[in-house]
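One structure is given below, represented as structure tokens, and several questions about it will come after.
Partial view: only certain chains, each at its native spot in the assembly.
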Amino acid sequence: MFDRLDFSFQAGDFVCLTGKNGSGKSTFLRFLAGFIHPEQGELAYRRADDMFSEIVPDDFLLSGHQNGLKPGMTLRENADFFVRLMTGTPASSSILENATEIFSMAALLDEPVQYFSSGQRHRAALMRFALVDRQIWLMDEPTVGLDADNRAALASLITGHTARGGIVVAATHDPLGVPGVTLDMDAFQPAGLALEEAWL
Amino acid sequence: MHRFANPAQFNRLADAILPWAIGAMVLLFAAGLYTAFFASPPDYQQGESVRVMYIHAPAAWMAMFIYMVMAVASFTALVWRHPLALLAGRATAPLGAMFTALALLTGMLWGKPMWGTYWVWDGRLTSVLILFFLYLGYMALWQSVEDEEKAGRAASILALVGVVNIPIIKFSVDWWSTLHQPASVIRLDGPTIDGSMLLPLLLMAAAYQAYFIVVFLWRMKLEINRRKLAVARQAMMHAPVGAE
Amino acid sequence: MSAGQQTSMVSVFTAIVRRDVRLAWSQGGGSLLALGFFLIAVSLFPFGVGPAPQVLARIAPGVIWVVALMAAVISIDRLFQADFEDGSLDDLMLAPLGTFGMVTAKVLAHWLSTTLPLAIMAPALGVLMNLPDGAYATLIASLLIGTPALSLIGSVGAALTVAVRRGGVLMLLLILPLYVPTLIFGVGAVDAAVSLTDPLPHLALLGATTLIAAVVGLFASTAALKLAME
């Protein structure tokens, strides 16, 4: 899909993917998460113990265009299942409390998600980053539909994570107000060309 | 093996084979149809209607054979991610469906004089019907997934799961004692059929094979061109503004 | 460390099973509706075929099995699709359990929540269809042994069509032919019981079909699902 894409991230990086519509930001995030396999080239990952290894899904959290919430369940039930799914243990109440506070969701905790407005849903989806401890966060357009207060909350969540040595890769059209590297997807060879060579 | 991964190579190979295959097909059909309808004796039991067999039995063999070709292509596509294998599966499926339909139709037409009914729910007949459905499902899956590559791989998985049906077709007559007669040509202890009937049967089978090869190569070339076009269109769509 | 890892995998597995069973039985879930479909569709047959008791009794095992099969297929069509549409399939696949374990958990949940209740409800429909008294035990046994195959084979279809709009009906086309062996052996067992012969050989073949479906089905579903997510 991409040609001549050669880069590396390291602990503490905040990478902001920018680029025109259709430049491949979403595709790139799904590629990082291991859903899409590269046609050529490889993705390597160096652990703390200095060994290169393949990507291990345990180290990622991804929030995409969909929010991954079950409309019929309350926010609390959704969050609890998410934690169980990712760690095998139930969500401790302190973690849950902390996560709800960030995007001020406390009042909505026991409401079924189907009654949320679009922004509330999106905030509920972003709570995952505070619920589970993973090193690499992949965020696709995290600011969509957020009001000003919540954008600020998002920015400080990201800053906190990178300060602790986490990596955040976010595709966005809105400046997040977090200092970091910007990767402009427009600069890379567009999709389809790698394939073309083999076929034409 | 990866020599054929290159579509251009494949096209060249196909162009080399095609004239020979077309010639063989014409000759075999001429000889097969002539011996089947004029130069072979009527059966002492079935009379003239035995001639349906020369159309029917080889078609039934082809139906199973092509499914195996499709399964092998699917396996190759899934395991080695061979791009042409996907197209090969796609190219064979309609042919397989066609031969299956031919076997079903001729069988039904034959069934009316022989068994007194067009259709019975005999093990052999029903498993061929299932084979037909599998072909349809394979083609429907190719049609309905948006991304070509994905569609092909999904259809390949289905094709492999469906292989379970082939032994059922082959051995159903032995397992269930039913109306349909057991194999008399393709069997371990050699054919049990009279030579005068065996010859047209084998000629027709060879003619079908030649037909399969010809149409298969044509369809492959078509698929390759279609694929090229799609890739070119995609490339154009994603070309950066002002790059050319 | 390794033991701790183990326990946590088991609890991820049960978390998925419990969630899916819960969703299946909650508002808008599929189980109640599959049961309703089973009930209503079977009761349409006396209208279609006419009320003559001996005709109904003759076709009862077949109709009950065919409709059970359709109910299973109709309810399994969204096994992965619902999660795909709302994005939670991404999470399920990024979970430490891995795709194969996740698929197994979801298939198990479908069987527990939907196809198993079908088996339990079948005797009531047997009464509607005039099934002879001696055949009830075999009907239940055949459904208990055969229904896991319905969930397993169905999951292949569900995985193959997950990224397809209107997957439901396409799935029917892919899956129904593969259900035929299960259907033949299942009905064969009940018919044997009706005609007072030994249903055991049929049940044994049915069990073998289910085992094959378990192996082929789980691997094929996993492969198909990974493909769909690309």
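Letters A, B and C mark the chains in the order given here, with residues in each chain numbered from 1 onward.
Please note the rule applied: a residue touches a chain if its C-beta (ideal position, glycine included) is under 8 Å from a C-beta of that chain, and two chains touch if they have at least 3 such contacts.
What you are looking at is a predicted structure, and each value in this text was computed from that prediction instead of being measured.
Peer 1: Express the subunit copy numbers of the entire complex in terms of the labels on the chains shown.
Peer 2: A x2, B x1, C x2
Convention: only the chains that are shown with their structure count from here on.
Peer 1: CA centre of subunit A versus CA centre of subunit B: separation in Å?
Peer 2: 48
Peer 1: What's the distance between the Cα centroids of subunit B and subunit C, rounded to whole Å?
Peer 2: The mean C-alpha positions of subunit B and subunit C differ by 32 Å.
Peer 1: Averaging over Cα atoms per chain, report the distance between subunit A and subunit C in Å.
Peer 2: 36
Peer 1: What part of subunit C is in contact with subunit A in the complex they form?
Peer 2: Residues in contact with subunit A: 7-12, 15-16, 19, 23, 26-29, 85-88, 90-97, 229-230.
Peer 1: Across the complex, what residues on subunit B touch subunit C?
Peer 2: Within the complex, subunit B contacts subunit C at residues 78, 126, 130, 133-134, 136-137, 140-141, 144-147, 150, 153-154, 157-158, 160-162, 164-165, 168.
Peer 1: Okay, in this complex, where on subunit C does subunit B touch?
Peer 2: Within the complex, subunit C touches subunit B at residues 156, 160-161, 163-164, 166, 170, 173-174, 176-178, 180-181, 212, 216, 220, 223-224, 227-228, 230.
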